[in-house]
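Below is one structure. I have some questions about it.
Omission of a single protein chain aside, the complex is shown with its protein chains in their original locations.
Here is chain A:
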Amino acid sequence: MISLAGRDILHAWSRFVLTGMGLGLLIGVTLSMAGIYRGMVDDAGALLDNSGADLWVVQKDTQGPYAESSSLRDDVVHSVRGMPGVARAANVTYFTMQVARGARDVRAMVVGFEPGLPGAPGELIAGRRITRSHYEAVADVKTGFAVGDTIRIRRHNYTVVGLTRRTVSSGGDPMVFIPLKDAQEAQFLKDNDAIVNERARNAANPALNRPGLPGLLEAITDAQSSNHNVNAVLVQIAPGLDAEAVAEPIRRWKHLTVFTRTQMEEILVAKLIATSARQIGMFLVILAVVSAAIVAFIIYTMTLGKIREIAVLKLIGTRNRTIAGMILQQALGLGLIGFMVGKTAATLWAPIFPKYVLLLPGDALRGFVVVMAICALASLMAIRAALKVDPAAAIGG
């Protein structure tokens, strides 16, 4: 038996393929939109993965360090290391800033880390790890820096010695890793004018600048221009222990807030990116509905364009089932081409997006099922129109 649908498609294949491609681009946009949402969630996950931590110890009653600001003294890490179940703990600082690159600047999250401890960059894609304790940096490839480049952060120049990939903040800003001490200084250091003004302000204060107490003013100025704060302590727990069981004594006895991985994900996904994620989700729903409507219209008009041929088929005694099958097959074929074009297009243009677009195979599979279902549903309308046609129309004109 010859395939009626196949013959018909071949008869006007160029129109069919063009329609399929158009549909495909629409599906591609929908898949990309899903990818953007997944990318946002994955950025949040990547942030947590890259920190390598099981627990986040932050300032009491804050949801830091990502969702809120948090500030701890940098010696808190010692007391945390002494708590039961803590295998490794490290100080970390995060701050987002514009990093100068040539004449332009890139938005980056500067991470201060301690080498070899949680918070340090994981896999490198080029270069080496930091070997000096100052003025070396590892940058995410998305910042646009290459190994050997110089980054200026506040007052100091840092040499990029290594590159990472997919190390981003929850907002998708690429990270620049620098040694903790440098980061503490950079986070706190004011410009020279501000420092000079601050000194003058101290000197003008008679309570601080006492004639009978030489050295007091210098001591106060020194104390004001040093920084021993960090944003969080990242903790890795000993194998086999429950994160909550390790977190609880730190909360209770150290009077700090501690988040486990699950709680941190909750903060990042449900709080930090919730609004933008819902925004994207809303758009995704509208796009899906519009796509479905367009598919339905395309198939409907395609059938209406063939209404005379269908009338002829009916006239020569073709069974309704065969005609319905033809329309359904064509619709599914259109959907298949559309899906393949869409998936290909989405994958090809995903890297061009400024933020990460994650195309999950599961999403693609779900998309495929939905496309096929929409096509099948849309063809119902066309089938109904085709079956209603009067065979006399073939000769009646």
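Convention: a contact is a pair of C-beta atoms (placed from the backbone, for glycine too) under 8 Å apart; a residue touches a chain by one contact, two chains touch by 3 or more; residues count from 1.
The definition used in the following text is that contacts and distances are computed from a predicted model.
Trainee: Which of "Anti-sigma factor antagonist", "Efflux RND transporter periplasmic adaptor subunit", "Iron complex transport system ATP-binding protein" or "NADH-quinone oxidoreductase subunit K" is the UniProt protein name of the chain not shown?
Mentor: "Efflux RND transporter periplasmic adaptor subunit"
Trainee: Given the contact definition stated above, which residue among A:Thr262, A:Thr322 or A:Thr344 touches the chain not shown here?
Mentor: The missing chain is touched by A:Thr344.
Trainee: Among A:Lys60, A:Arg128, A:Arg278 or A:Arg384, which one is in touch with the chain left out?
Mentor: A:Arg128
Trainee: Considering the entire assembly, which residues of chain A contact the chain that has been omitted?
Mentor: 10, 13-14, 17, 49, 52, 75, 87-88, 114, 116, 122-129, 131-135, 141-142, 146, 161-163, 165-166, 181, 211-212, 214, 228, 236, 239, 337, 340-341, 343-344, 347-348, 351, 359-361, 364
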